[in-house]
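One chain of protein is taken out of this complex; the other chains stay put.
Here the chain labels run A and B in written order, and each chain numbers its own residues starting at 1.
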Amino acid sequence: MPRKFRLGVIALRAFVVIFFVFMLAPILVVFVASFGTRDYVSFPMEGFSLKWYWRVYEYKPFLNSLIFSIELAIASTILAGLLGVPAGLALSRARSNLGQFVTMFLLAPLSIPLIVLGLALLYYMSLLGFGIGFWSLLIGHAVVGLPYIVRTVTAVHRSLDIGIEESASILGATRWQIVLHVTLPLIRSAMFAGFLFCMLSSLDNLTISFFFGTATTSTLPVVMLSYLEYQFDPSIAAIGVIQMLLTITVLLVVDRVYGLGKLNIAD
Amino acid sequence: MLSRSNAARIGFRGAVGFAWVLPSTVFLIAFFVFPLIHNGLKGFTESGEQSAVTSYARLLTEAYYLGTIVQTLVLSLVVTLISLLLGYPIAYYLVRYADKSANLIIFLLIAPLLTSIVMRTFGWKVLFARTGLLNMLLQQIGLTVRPINLMNGYVATVIGLVHVLIPFMVLSISSVLRGIDRRLEESAQILGANKLQTFLLITLPLSVEGILTGSILVFMLTNGAFVSILLLGQGTIHTLPLLIYQQFMVTRDVNFASAMGNILLVFALVCLFAQLRVLRRRN
Partner (left out) sequence: MAIGTTASSDIAIEREEADGGTASGWLTLDNVSKRFGQHVAVHPTTLKVAPGHLMSLLGPSGCGKTTSLRMVAGFEAPDTGAVLIDGQDLSSLPPNRRKLGMVFQNYSLFPHLNVSENIAFGLKMAKRGAAEIGERVRTMLDLVQLRGYDERYPHQISGGQQQRVALARALITNPRVLLLDEPLGALDKNLRENMQFELRSLQRRLSITTLLVTHDQEEALTMSDQVAVMNHGRILQLGSPTEVYERPTTRFVAAFLGTSNLFEGTAIESEGDLCRVKLSPSVGGLEEVVVPTTRRVPSGSPIAFVVRPEKLQLSIDNSRKNGFAIEALVLDCIFRGSYYTCQLRVTGSNEPMIAYLQAQEAGGNDMPRAGSRTYLSWTPSSAVLLDEDLKC
């Protein structure tokens, strides 16, 4: 292999390594900072302490909002799932213009700036009488999370051999039976990947949640944000690490039980 | 000819009928389309200070607000360009050179999405702060004696945004690159082109669709970006989302905020339309 070419590849490889240092840096830094001993974030680190984790436990808004965020994420994913899975199954093989239009429509919330949607939803909900609170948040998060589910279900159902569903039909299965006994078991792992993305988007959603925040219905990101406006101490780091570990655990569990397979995210 | 069952008449398109899209469609119309329409129409019935016409007039004529709109677009452009320049090589490496490490790379790209955006942005603050990591390193190396203010709002914000959005660019480009037949590149090389020429004349043009998709996506997402700017901008950056936030929190001028939101919405719709054109071109 010509030398000039090899240098090029080495340089590219080095670039990739630096890139991933860049990608992981903030996360690692936060991880390390969460064990600081000082009352503010500082380097070099003087010691190793778990006191900020204790602080998270003590500071009620953190813990309460974490629990609330998890409840909201689960609830909104269930809602988005109930709406999105049937839609995804129906649209996966639609070749008509109407079908493609509806697919695009269901994926549209991904493209709309959340801050505009949040503001619009706030006044619309108060008009409808929903006010701010759990139900409004639930609806808002479901709207934003729906595209993740539709996208994953559509993609994986499309790759399924249609002959399998036709076989089931000839063998006497009604529509419900086909979905229950054949379709769902076969798309299960991708479906759970979609659910996972939906939950993550809900957990991390700050912009929409911020409009609906009250004392009792604030989500974790909103609480973290307001905390950061006044303080710069490592407890943010600690709660961030806790959330991250929770997410990774769920991911591993779901993968172990159902297998996540390949995630087709670029589509 | 009469038929009792629609299934036989319409033909079999899979187990699920088209009616199964209705719940989600109705849901989105009710809680996505209507709120945005409601927001769009807000203020057109009032007159004077509160009216929509006044709002839009102010937004489009007063220097400060025009400047904000321009800053939003410029920031999006900057982030998009940097993401493209940095992301393309990564995508190229991922598709062409990474065999065993491909899964690892994809995981590393997605991993940041598993953490809270507040946490990631906080991480950048920590890196750049007076008592932060970079300052410590610089002092240890001996380049500086005292902590310096690395937190140039603009630079930090751009870095933060690129960090969040570059995975989208990389994945868009890599999926298109993956579809390029290697043999086209090999043919070019047999015909005498060196690696650089092959890249510029064959690979790059064929990957344009990925570049466009990724760029439009990143541009659109930066337009609506909010958290990173709020936490890293240090008050020096004024974009539309930030302004909307301030209008809402401080002045409570809802109509004005709505108007700003609508302008942002128009930008998003233009981007969506552009994306459609790119997809249509493929088909």
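Here are some notes:
The definition used in the following text is that a contact is a pair of C-beta atoms (placed from the backbone, for glycine too) under 8 Å apart; a residue touches a chain by one contact, two chains touch by 3 or more.
Quick caveat, the model's predicted, so the values are computed rather than measured.
For the options A:Thr37, A:Gln100, A:Ser126 or A:Thr174, the residue in contact with the chain missing from this view is A:Thr174. When the full complex is taken into account, the listed residue touching the unshown chain is A:Ile164, out of A:Ala11, A:Leu127 or A:Ile164.
Touching the omitted chain from chain A are residues 161, 163-164, 166-174, 177, 181-182, 185-186.
Going forward, only the chains that are shown with their structure count from here on.
Only residues 12-21, 23-25, 27-28, 31-32, 34-36, 38-39, 42, 86, 89-90, 92-93, 97, 105, 108-127, 129, 131-133, 135-136, 163, 166, 171-172, 174-175, 195, 220, 223-224, 226-227, 230-231, 241, 244-245, 248, 254, 257-258, 261-262, 264-265, 268, 271-272, 275-276 of chain B touch chain A when the two sit together in their complex. The touching residues of chain A, counted against chain B in their complex, run 5, 8-9, 12-13, 15-16, 19-20, 22-27, 29-30, 33, 40-44, 82-84, 86-87, 89-94, 99, 102, 104-106, 108-109, 111-117, 119-121, 123-125, 127, 139-140, 142-143, 146, 150, 157, 162, 165-166, 168-169, 175, 178-179, 182-183, 200, 203-204, 206-207, 211, 220-221, 224-225, 228, 232, 236-237, 240-241, 243-244, 247-248, 251, 263, 265-267.
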